[in-house]
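The following block contains the structure, expressed as structure tokens.
With one protein chain removed, the remaining protein chains of the complex are shown where they sit.
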Amino acid sequence: MIRDRTWSSRLTDIAILVVLIGITLTCILPIWYTLALSLSSNSAAAAGQVWLWPVGFNVNAYTQILKDTQFFGSFWISIQRVALGAALNFVVVLLMAYPLSRTSRQFKARGVLMWILIFCMLFNGGLIPLYLTVKGLGMLNSIWALVLVGGAQTLVFNVILTVNFFRNLPKELDEAALVDGAGPWYSLFRIYLPLAVPVLATITLFSIVYHWNEFLYGLIFMTREQYYPLQTYIQQLVVSVDPATMSEDQYRRLSELSNRTLDAAKIFIAMLPIMVVYPFLQRYFIHGITLGSVKE
Amino acid sequence: MRIKSFDKHYYLMLLPGYLWLIVFSIVPMFGIAIAFQYFNPGKGIFHSEWAGLEHFRYMFVLKDTREVFFNTLIIAVLKIIAHLVVPLVFALMLNELRKLVVKRWIQTIVYLPHFLSWVILGGIILDLFSYNGPVNQLGALFGFKPTLFFAQAELFPWLVVGSDVWKEFGFNTIIYLAALTGINPALYEAAGMDGAGRWKSLWHITLPGIRTTAVLLAVLSLGNVLNAGFDQIFNLYNPLVYSTGDIIDTWVYRTGLLNLQYELATAVGLLKSVIGFILISVSYFLAYRLINYRIF
């Protein structure tokens, strides 16, 4: 691209850069603020004196978390859930996307099967039948409830993304495979899989992020706190309680716990894994989303 | 070309995925029956008395349901528009940037909020906008009186849309950026030689070049007209802003699970699913007709 570099053009360039950096800063500042809050003294945090720099610097909140076995238990459950959920999602999506990316001529049932997926994505019977189903399968308090119920809800979207990616690959691939006499399994694993790295990385990232961030099913399917995933654990820290239904001793305990710096520290730690993971997958998900959702 | 013997392999590949969906998505749909019953938990879904359409009739006379449908529509439509426009503008600005390192950094950072959960961001945002939080402190420097942002019903939808745009705009630029790189650089060179300036190139080359992408995104988002974002609103709202901020999903959750009005909640949820299904079908055919694109 050749453009004339006049004086006014340069000024525009600078203006654009300033605006872009300004907007970019807004994406970091809230996280920075949380970090500053977590490193401040409790009283400064409660009085709203903390802004972008810790006031009364200390790491008490973090040493306190180190002693909190429930926090780490939940952290570990979330890690397990993410690992299982992402792995299962990877395998199942890959297997489903290949046949569904065939044309209707190659695979007659495709149209119907696709609409069934859309139906599953949009309709649900509500939480109570879901709870009964999970209970009937003996999965209450099991990590599989979190993996399978959440996974089923994001499955369809990931399949559609991958199907579209496959369909955007050159048609010649199939023809070449046919000429070689390769069956479906061969062409899926030997031809499609190596080319599908970007989209598979993308849906894996989506799955990781989903399973890490989801909180409601932890609340519904786990009957005890020690089975809560991390986001559920954090969610209950932030929810306020109706004092009218509380007994006095519960109330006292709760008020001793209202602790903004500690909450900030927990929130910050909960953000860390995601912040560390996604930049490394960036190259892939850009490619995967681009090819999976829109063809030019 | 269709090879019959492949079909059984295709079905085998699809088996795990559809089994998963049958157990965790289709089976729990038996709960939809609750919408047509006088549901008695003691008797269960299979033995409760039938109510016909009574709950639907009550739903339509209730001021609440009209309100939540209206709120959902407003918030979702505003979000759809903002999600189309803001990332486009940002992508165009980013596209003007010549320093690649800066561009890469900006991209990485603006993707961050997309990956964080609303449990976490909700906590941070409420804190930032609290009465003596940073936003009000900043305002005070310019002589504004402190405001309780999240207590004001007329502000709430804007805050919801604004914070959602803030969370997602970076991630949504991905598709536009891909479309932008798809434009043939020779076009710009030719325009440059003809003496076209930055604005002219933008108007005559860039925008037409991504028009298809923009139309496609608009059509696709039709399916989201009733999705205003449960996680976000659930973690941000309070009774003061119910009148403008309560959406179908949050209302169904509260009504069904916390207020024990299962039938009404299921009925409203069902209506939402039906409308969503219709909208997706419409956008499927629109995309096919308008730009000859198959969504799935």
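Per-chain residue numbering starts at 1, and chain names A and B are given in the order in which the chains are listed.
We adopt the following convention: a residue touches a chain if its C-beta (ideal position, glycine included) is under 8 Å from a C-beta of that chain, and two chains touch if they have at least 3 such contacts.
Simple rule for what comes next: contacts and distances are computed from a predicted model.
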| Which choice in "Cysteine desulfurase", "Extracellular solute-binding protein", "Carbon-monoxide dehydrogenase medium subunit" or "Cbb3-type cytochrome oxidase assembly protein CcoS" gives the name that UniProt lists for the one chain left out? | "Extracellular solute-binding protein"
| query | Given the contact definition stated above, which residue among B:L100, B:L141, B:A186 or B:L258 touches the chain not shown here? | reply | B:L258
| said: Just checking the interface: what residues of chain A touch the absent partner chain? | reply: 43, 46-47, 68, 70, 127-128, 131-133, 135-137, 219-220, 223-226, 228, 233, 236, 238-258
| message | Take the complete complex as the reference. Which residues in chain B touch the chain that isn't displayed? | response | 7-8, 11-12, 15, 18-19, 22-23, 26-27, 30, 40-47, 58, 62-64, 126, 130-132, 146, 148, 150-153, 238-240, 242-243, 255, 257-262, 264
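Note that in this section only the chains that are shown with their structure count from here on.
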| Once you find the CA centre of chain A and the CA centre of chain B, what distance in Å lies between them? | 15
| Footprint of chain A on chain B - complex, ascending | 1-3, 6-7, 9-11, 13-14, 16-18, 20-21, 23-32, 34, 45, 90, 93-94, 96-98, 102, 105-113, 115-125, 127-128, 130-134, 137, 166, 170, 174-175, 177-179, 182, 185, 188-189, 192, 197-198, 212-213, 216-217, 220, 235, 252-253, 256-257, 262, 265-266, 269-270, 273, 276-277, 280, 293, 295-296
| remark: chain A contacts chain B in the complex at 1-4, 9, 12-13, 16-17, 19-21, 23-24, 26-28, 30-31, 33-34, 37, 47-48, 51-52, 91-93, 95-96, 98-100, 102, 105-109, 113-114, 116-120, 122-130, 132-133, 137, 148-149, 151-153, 155-156, 159-160, 163-164, 178, 183-185, 188, 209, 212-215, 231, 234-235, 238, 260, 263, 267, 270-271, 274-275, 278-279, 282, 285-286, 289-290, 293-296
